[in-house]
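A short worksheet on the structure shown next.
A protein chain is absent from this complex, but the other protein chains hold their places.
Let's look at chain A:
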Amino acid sequence: MSPVVYLRCLLGIVEREALRFVHQRTRFLAALVRPLVWLFIFAAGFRAILGVSIIPPYETYILYETYITPGLLGMILLFNGMQSSLSMVYDREMGSMKTLLVSPLPRWYLLSSKLLAGSLVSLLQVYTFLAIAYLWEIEPPPLGYLAAVPALLLSAVMLGALGLLLSSVIKQLENFAGVMNFVIFPMFFASSALYPLWRINESSALLYHIASWNPFTHAVELIRYALYLEINGQSLAVVTGCFGVFMGLAVLGYDPGRGVMARRGPGAS
């Protein structure tokens, strides 16, 4: 099949995701309000309590708001990645997943396209958030906005692949609440999103180790460094590696020979 066919298929999936996004404006707003609440209220409250010393990539003392901004960008990507996992489960129940999977293109390609489409929508939300944050005087270097694009995209597909993997394992729609409690919150809190790793190490060595292994920490650090025009090699490697592993397992999970579809049957989800 020619590359044009692949491209058309990708365009179709991106377009549908974009349309869905337009139709679910409340979801978009909710996804934006969440990190804004953290920025305006949580960060303001903690500003006085948490002092952040000069740590790379920052060159001066920074306010707490500035510190948590990359973490909140990560939060948008994390929630969206998991939410698209929810929509995969929903899609499977509603049958439109079937419509997607009977396309003659390879299944890994269809799933990757879906992932990329969801990530592009996430990026739109991230930049809307950054625009509002700018008015709140969170002002990374202008070029940082551009440099952050690849870091954000890579983090988004990594978290999306995790969501996709979970969607191939979750049995029912209701279990999304479980995903919230057992995946999103632990990943978010046990990371460098809200406090620097050295701070965590001061209070709990164990938590420090957990946080340094947490892929979400590396997504956040990758974005943080990129936003300040630096590359965090270790985080780049971890995020890339995790994406590879999660995506590989997700494709296996949706494999027609052994995956989730095969085990559960046509009617069930």
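Definition applied: contacts are C-beta pairs under 8 Å (C-beta built on N, C-alpha and C of every residue); 3 or more make two chains touch, one makes a residue touch a chain; residues count from 1.
Basically, contacts and distances are computed from a predicted model.
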Query raised in the report: Under which of the names "ABC transporter ATP-binding protein", "Cytochrome c oxidase subunit 3", "RNA polymerase sigma factor" or "Iron-regulated membrane protein" is the non-displayed chain listed in UniProt?
Result: "ABC transporter ATP-binding protein"
Report summary line: Touch with the missing chain holds, among A:S96, A:N181 or A:Q234, for A:S96
Query - Given A:R16, A:R34, A:R47 or A:R199, the one touching the chain that is not displayed - result: A:R16
Query raised in the report: List the chain A residues touching the unshown chain?
Result: 1-2, 4-6, 8-9, 11-13, 15-16, 19-20, 23, 94-96, 98-106, 110, 256-257, 259, 261-267
